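With one protein chain withheld, the remaining protein chains of the complex are depicted in position.
Chains here go by letter, A, B, C, D and E, matching the order in which they are written, and residues are numbered from 1 within each.
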Amino acid sequence: MEGILAEIVAKYNYWLYVVLMMIGFYAMIGKRNLVKKLLGMNIFQTAIILFFVSTGVKRGGGIPILDKYKVLEHGVDVAQVVNPLPHVLMLTAIVVAVSITGVALAILQRIYREYGTLEEDEILEKVGE
Amino acid sequence: MENISSVWPLAAVVISLTAAIPILLSERRPNLREGWTLLAGLGKLSIVAALLPGVMAGKRYVFTIAEVLPGVPIQLRVDAMGMFFALVASFLWIFTSLYSIGYMRTLREHDQTRYFASFAVAISATIGVAFSANLLTLYLFYEMLSLSTYPLVTHERNADSRASGRKYLTYILGTSIGLVLPAMLIVYAAAGTLDFTTGGILAGTTLSPATLALLLILFVAGFAKAGVMPFHAWLPAAMVAPTPVSSFLHGVAVVKVGVFSILRVIFDIFGPDLLRDLNYGVVLTYFVSITILSASLIALTQDNLKRRLAYSTVAQLSYMILGAGMLTAAGMTGGLLHIAMHAFGKITLFFCAGAIYVASHKKYISEMDGLGRRMPITYAAFFLGSMSIIGLPPFGGFISKWKLVVGAAEGGQMVILTVLLVSSLLNAAYFLPIVYRGFFMPPREASVAQVREAPAFCLVPLCVTALGSMALFFYPDIFLRLAHLALGE
Amino acid sequence: MKNLALLATLVTGAILLYGTKDFAPWGDPGSPAATHLSPYYIENAVEQTHVPNLVTAVLGDYRGYDTMFETVVIYCAGMAVVSVLRRPKR
Amino acid sequence: MSETNLHMVILAAPLLAAFAVNLLGRLSRAWIAPLTLGALGISTLASVGILFQVLGEGTIRYTVGNWSPPFGIELVVDPLSALMLLLVSSVALVATVSALKSVQLEMEGREHLFFTLYLILIAGLVGLVLTADAFNLYVLLEITSITSYGLIAMGRGRAVLSSFNYIIMGSIGASFYLLGVGYLYILTGSLNMADIAGILPGLNAGAAVATAFAFLLVGLWIKMAFFPLHGWLSPAYSHAPTGAGVLMAPLVTKVTIYLMIRIMFSVFSPEYVFSAHPGIQTAIVWAAALGILCASALALGQRDLRKMLTYIIVAEVGYMVGGVWLANANGMTGAVLHILNDALMTLCLFLSVSAIASRTSSLSFDSLGGLYRRMPLTMAAFTIGAFSMIGVPPTCGFFSKWYLILGGVEAGHWGFVAALVISSLVNAVLFFRIIEIAFFGNIPGEPVVQEAPTEAPWSMLSPLVVTAVALIVVGLGSGRIVSGIISLTIPGGF
Amino acid sequence: MIWLLDLIILALVVVCAVATITLRDLLGAAIVFGVYSFLMCLLWAEMGAVDVAFTEATVGAGVSTILFIAAIFRTTRRSKD
Partner (left out) sequence: MKRLQERAQNRPTGESPIIRMAVRVMIPFIQLFGLYVIVHGHYSPGGGFQGGVILGASFILMALAFDLKTTTDYFSEKANAILGNAGALIFTGLGALTAILGGLWLDYSALDRIIPLGPIEWRSMGIFLVEVGVGLAVMSIMVSLYWDLASGGDMDEGL
């Protein structure tokens, strides 16, 4: 028990991200409303972003914006700065997420225009399957 | 054996394949179209004939088309066995073409262009099978033949022919993909090659006897064109096709290709020695004996002339496999020879059936009473052909059957000997009544009185083949030589 | 259906959690992620690009190829929405 | 342009042309065809050059922005990727010739948008093949996905619904992949595939590595529609505009399979993939076999030509995944050869479908009657494509199937062998059913009305004929392709 | 104190996520999703990822939410689950 608790405390961010991921994932595959699926998708993606950002954290590290002249003269202490690489990756991931959301919402409107509903089961009924 | 690299085998295969293109293009000019057909036929025969002396002298002509798998090229090779078959096929094709022209034009059949084009592709594939240097090439041409004959079988475009076409493809493609292909792969995995080698390639491999037995079954059943029961049902069904197609299917190409493939596998993949050691030859002979007897019995009950001929074919095909399965020199020679002898006999019979249909539009034997007197030439040819099939002298069929009998006696297999004799009697029982009814029974229908002989285009081929089957009795030398060469004697 | 979804979710979550057991504790400055690539960026980026915002430096230059495609992604999104949704003007 | 940038040309040409098409295409549609074909022609030429260069000089490594590998993004062209580059660019070129016509027929006024997305999709596929960076791969995966979503949703009727489905499934797949990358990143601190591959064996983190591997694979499986994750593919591809289907059906799943090979052998190693969890390997081959059978069965139930073809694609995915996971050289050879062949076969079939669709009202079997008479060339090419799918020599489909079955025999995996054989038989049934209808017309006994010949326009017919010929040429040349290129792609340890 | 804030944010994030997918009013769900994004952005800022936080603030809490709302206005607010 102690061990598990210690593990949770040491890695609570990972636990949190898994929980969020599960919420999003469940919404994506379990919910019947198409908007809900998209919201779930966004939650899923933010969960992944949270995970990546967590990997970049260093205890006691500052933000990855330095003072140019200071660095050029004195160098920099690596331990003082958090890892910038995951941030870069996640900027890209956020853009991708919002792009997909945009496309999906456009398609959603077309679906509504075509079938008059956003409930998956009602649409399937109308399609006749 | 001397291997000579030569482009002629390829030419022999491709000539009719390329002829399909001008045939398709000259749709609106039937005479030109048929001209192409005949030209390709003559060209093919002359190429094959030109290669004959070399093969008789023990040479082998080789041409590699493409290197497709490691150790297994797509390769053509003319050896004695292939030459044997190619000679029969290319010779008879000319007469089939001539006959087709007469038949199709008299009946004013539709889609003649497609018919002749498919025909050209089919004969290419047949020669390809004959000249294949390895199992893969053989498989390739085998499939090509199946697919190119599909339009021929379904030529009539009605529900009946569609059903038969479906049946045909189901049997032929199903068995070749489902049985031959895996068998081929197992052979390749074990031996690392698929080349036809005298004496076989499986002898030295590590395959267990059980696997070998499985392979034998896969091959014999898989080459369903040979019509060994229970994979024979497509053959009677395919009789809905026009008669020249049936004669082509049964006399020249399709079924013979099946038998030829099985013989190839027995001689050059397994090797007689291996089969003899395992005693599988005997099993095989017993197995096909069942086909021989039951197919003959079924033939007796058929009233439709072409169906009767079809069941007769099923029985006769198994003779050839029977001969190979005896694994004695005479038996194997007899099996091989029977390909040629049966081809000449059976094609005559089908030509006659077609001629009768062209002249009188009759399909059923019971309707044909008295017809012989109106069509004496056709009926005479029919008689000659059936005598050859039954195996009486002075007809070619006698030689091959004699060899088979000798082979069975050499091997001391009394059962087989009995089978041969009984089936010959059955042959007589289902052929001779037809002739008898034709000549000696009074016509039952008034329409018979108006019947006249079929046109010359039909008559000439059937006379030639009928006489041919007689000539084979007197001059079987070429085929005998080739058969001996093929068996490495 | 919902039960199946729940099951799939739980299984996925469980596998992901199982995977985290080998991770270094959160925020550990000695973890591989913090010691393999990132020190290079932190130490050299300013010198090599004269950009003090490390994220911008890495985004724009070291991983500029990613960012190029990121731009293309959003561009595609715009085009896709226009092509899917916009109706021709009357 | 210097020689070292040659493979960037393959990617840059369609990418830059996409913007040009968008800008100039809205002025006049006359710009679209020359720009698109020109860009793809340049790509194809460049990829031929790259293939010879790679075969001559070995693997090319390229770092974008001139940063040394683990820090910058690295692109790698080894023989396999060179082959894939050639495949992608040439298939795209051929498909485009037909797509230009069908798009003109189907979506008047939106052509520039269609071809912008279309070209970016091609650029994305090329990028996927080139990249050697795990995260870059994710970005490119999303590029191909987002363009596909757009292209599919441009279709009529149910296209939007299928596209939405695809978005959900595709996002799950991509997210899983990204999670896998995250796990690898946290373990190794690196994103470069070669770098990760160097670090992984020394790690003592079995659980996390296994999780990462599982998520990477499952992500890609969703993207490639590996059974049972195939649900999105069939509706998406069958409702997409014909022009989009012609490009996506041959390439997208095949490139994803290439990515799977990449991940399995460039990031992980054959030893890890096949030996670390011995049960998994067998299980996946069984899954592939099951997938082949089920997809074939589903294809049997279809009454619409394009729907049927999409299920065949799913079955073919099973072939390739199974072939790779057989864990022997023959299986691998078969899988790689089948990537090539399947792309060509699918291209051929979809091109003929698009030619047929330009002349008939629907693609249900009932409306295909008598097509041989009306469109003889199209149907001849279709027949060759069908033969290749069935596996009739000498079309190329036979040879890859040969290697796959051989691999199955060698591995003693009889279930897989049986599945392959049975699926060939099912394919035979499927295609001969159509050939029969197209040959005879649908109503038995009724005389076929002699209609005026209505062969598809030449712009749709010529690519089709080229592809059909290519099927046979590749079939006859498969010995050379295997010994010259594919044998170089088999990773060590086989 | 800071860990308390942290804990509150964490709890709120989960609550918002659950609320987003359970609310039957889609407009409400979208708004809650905006809140969720904003909390996420706080979390990341606190982790030192200022750029990511900035982006999430503009995109997740801003544009994304607006796009959702726009789409919901154009379609329907009603949801069965």
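The rule we apply is simple: a residue touches a chain if its C-beta (ideal position, glycine included) is under 8 Å from a C-beta of that chain, and two chains touch if they have at least 3 such contacts.
Since the structure is predicted, the reported quantities are computational estimates derived from the model, not experimental observations.
The missing chain, though absent from the view, touches A, C, D, E when the full complex is examined.
When the omitted chain is restored, the residue from C:G13, C:P32 or C:G64 that touches it is C:G64.
Per the touch definition above, the residue from E:T20, E:S37 or E:T55 contacting the chain not shown is E:T55.
Although one chain is not shown, part of chain D still touches it, namely residues 1-2, 4-5, 8, 12, 15-16, 19, 22-23, 26, 62-66. Touching residues on chain A toward the chain that is not drawn are 63, 65, 68, 91, 95, 102, 105-106, 109, 113.
For chain C, the residues in touch with the chain missing from this view are 47-53, 55-57, 59-61, 64-65, 67-68, 70-72, 74-75, 77-78, 81-82, 85-87, 89.
By definition in this document, only the chains that are shown with their structure count from here on.
If you compare B-D with A-C, the chain pair joined by more contacting C-beta pairs is A-C. Taking the mean of all protein Cα atoms as the centre, the chain whose own Cα mean lies nearest is D.
Relative to chain D, the chain whose mean Cα position lies farthest away is B. A straight line joining the Cα centres of chain A and chain D is 29 Å long.
Per-chain CA centroids place chain B at a distance of 68 Å from chain C. Centre-to-centre spacing of chain D and chain E amounts to 38 Å, using the average Cα coordinate of each chain. In chain C, the residues that reach two or more other chains under the touch definition are 16, 20-21, 23, 31, 33-34, 37-38, 41, 53, 55, 63, 66, 70, 73, 76-77, 80-81, 84. Residues of chain A in contact with at least two other chains: 12, 19, 21, 25-26, 29, 54-58, 61, 64-65, 85-87, 89, 91-92, 95-96, 98-100, 102-103, 106-110.
Residue ranges of chain D in contact with chain A, taken from their complex: 135, 138-139, 142, 145-146, 149-150, 153, 157-158, 160-161, 163-164, 167-168, 171-172, 175, 178-179, 182, 185-186, 191. The touching residues of chain C, counted against chain A in their complex, run 1-2, 5-6, 8-10, 12-13, 16-17, 20-21, 23, 25-29, 31, 33-34, 37-39, 41-43, 45-47, 50, 52-55, 58-59, 63, 66-67, 70, 73-74, 76-78, 80-81, 84-85. Contact residues of chain A toward chain D in the complex are 21, 25, 28-29, 34, 37, 41, 44-45, 48, 51-52, 55, 85-86, 89, 92-93, 96, 99-100, 103-104, 106-108, 110-111, 114-115, 123, 127.
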